[in-house]
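Here is subunit A:
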Amino acid sequence: MSNLPLLSLLVFLPWIGAVALALLPRLSEVAQRRLALVASLSTLAVALALLSGFDPARTAPQFVEKHAWIAALNVYYHLGLDALSLILVLLTGLVAPAALAASFRSGGFRGFAAFFLTLQGAALGVFLALDFFHWFIFWELSLIPAYFLIKIWGGPGATRAAYQFVIYTLGGSAFLLLGFASLFSAAGTFDFQQLAQLGADGSLARKLGGDGSWLPQAVFLGVLLGLAVKVPLWPFHTWLPPAYAEAPTGASMFLTGVMSKMGVYGFLRILWPIFPRELQAAAPWLMVLALGGVVLGAWAAMRQTDLKRMVAYSSVNHLSYCLLALFAVAHASGKGGAVSEAATAALSGTLLQMFNHGLSAAALFLCVGVLEKRSGGRRGLDDFGGVRTVAPFFAALTGVAMFSSLGLPGLNGFVGEFLIFRGVFGLAPWAAAVATLGLLATAIFLLTFWQRVFHGTVAGATPGFRDLTLAEAAPLLPATALMVILGVYPQLLAGLINPLVTAWAGHLTPP
Partner candidate 1 sequence: MNALPWTILFSFAGAILALVAGTRSAALARRVGLVATLAGLAATLLAATRFTPGPGLQTVLDLPWIPQLGVRCHLAADGISLTLVVLTGIAATAGVLFSWNIEERAGEFFALYLTLIGGVYGVFLSADAFLLFVFYEIAIVPKYFLIASWGSTNREYGAMKLVLYSFAGSALVLGGLLWAFAAAGGRSFALADLAAAAARFPRGDQLAMFGLLFFGFAVLAGLFPFHTWAPTGHVAAPTAASMLLAGVVMKLGAYGCLRVAMPLFPEALAWWQPAIAWLAIAGILYAGLVALVQDDFKFVIGYSSVSHMGFVLLGLAAANPQAVGGAVLQMFSHGMIAGLLFAVVGRIVYERTHTRRLDALQGMPLHRLLPFGAVVFVLAGMASMGMPGFSGFPAELAILIGTWKASPIWALFAAAGILVAAAFTLRVVQVSFFGRTASASDPAPANEYPFAPVTWPEKAGAALLLASTVLIGLRPDLLLDWINPALQSPLMQAALRGGPP
Partner candidate 2 sequence: MSSISYLELWRALLPEACLTLGAVLVLAMDLAAPAGRPAAARRGTAAAVALIALAAAGWAAARSGTAGPAFGGVFVLDRLTLITRLGVIGLALLTVALAGNLSRLANAAEYIALILFATAGFTLMAASNQLLIAFLALELASLALYVLAGFDKTRPESAEAGLKYFLFGGVSAAFLLFGFSLLYGLTGSIAFPEIARQLAAQPPSALLVVALAMILVAFGFKAAAAPFHLWAPDVYEGAPAGSAALIASASKLAGVALFTRLLWAGVGAPVAVSWLPVLAILAAVSLVLGNVAALAQSNVRRLLAYSAISHAGALVLGVMVAGRSPGAVVYYALTYGLATVGAFGVIAALETAGPSRRLEDLAGLHRRSPFLAGCLAIYILSLAGIPPLAGFLGKFAVFADALRAGGLNGPTGWLAFLAIAMSAVALYYYLLILKQAFVAAPKAGAGQFAVPPAARLALGVAAVAIIVLGIAPGLVLGAF
């Protein structure tokens, strides 16, 4: 088992599925669905195998695969898995098949599934690559399938939304690329771990431009820009609401569940380790931006009447919590002492929030998708009423997802948010205070959603609303179960990430 290149398999199995779908046009619909689902579930299978062999106490990457590739550019094919990667891989393994299953009935399923599986493999690659060259390949390759998924299967404004999405992200990527080009010209390597070592002891800044030079800051900004657009960090978020809203349900689920985590992952894996001092210096400003995302994202969600856009803005809000925690930790690094405990809490909260938000947001999009389908295309806040009475099963499932997103204690969303607030309060109390506004707004819009759509008199498109069949609910059930389990027993996840997070907080710069 340990001889198998598990990580490579993880990435390539979905791609093999995509190629198979592309090259076999005469498969029956049922066969297509089965093939796609198997390819997607392979991720979960391999992830579980990895989980069984994973040792949380070792913080260095495990299951490492490293081969020489392009000698002229000192590039290695380097994959590795630590706790951060593992939970994101598990998340992908859970969200992707669900999203795929939710799209079984869409027209042109073969094309949809081929693009989707390509996207899945690329996302996994991002979480596993430890050398910029192929990390960037995976990062960029995820864009094109996403573009086509939105454009071809999306709503009326899909073309513009997809174009904006790709161009924004590519724009950021261009500066990310430039940043790494300069890093290579200074350090001669693309390897994240080596660069992190150089960044930790300060020699990287010296190599980039020496004392007094603005070059290290410029490079930092470039890399920051590329990652910030992807998360997204306010104010680089304007591409997100249209893209999420116009995308078909399955794509929205994956976009919010997995793709948005790619950005946060980038901050944790790349920006913070390689540029600790620059991040510390920029942290106050960045915290303001993160707060902007928290508060303004939630307030904007409050004012939406389109349910999909509401959930999209709420994603901005939830992801900004993760970044807020990270920036607060970076801001406080170097102060030592009791800070370390708060930092541990903040970082744990970030990782847990990533996983939990992925589940709950994906589930929410699925539910909104069901609403849209049942009503023949309407998804406004005022288009429904009293769904609880005609579809109690559906309402129950949506309720779990919604309250998880709200952060109700007992569901998984609470743990992450609580830890983040606890950590940020210990590191930068003012930020925590401002962030509570976001909590308030989130509560308001989610409860409004719940109230208007599910409670009250039966109105709008609700008459004739059939409840969910078991087959339709199947994609939702595992996530819902996890949301409950992890809410009650968060140790399942926390146990995996604790050693890593403690190590990060201990150095206040990750290894």
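Inclusion criterion for the candidates: all candidates are chains of the complex that A comes from, given by their letters.
Criterion: a residue touches a chain if its C-beta (ideal position, glycine included) is under 8 Å from a C-beta of that chain, and two chains touch if they have at least 3 such contacts; residues count from 1.
Worth saying up front: this structure is predicted, and the values here are computed from it rather than measured.
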| item | value |
| --- | --- |
| Options 1 or 2 - which one, within this complex, touches subunit A | 1 |
| Candidate 1-touching residues of subunit A, taken from the complex the two chains share | 69-73, 106-108, 111-112, 133-134, 136-137, 139-141, 144, 147, 151-153, 159, 163, 166-167, 170-171, 174-175, 177-178, 181-182, 184-185, 215, 218, 222 |
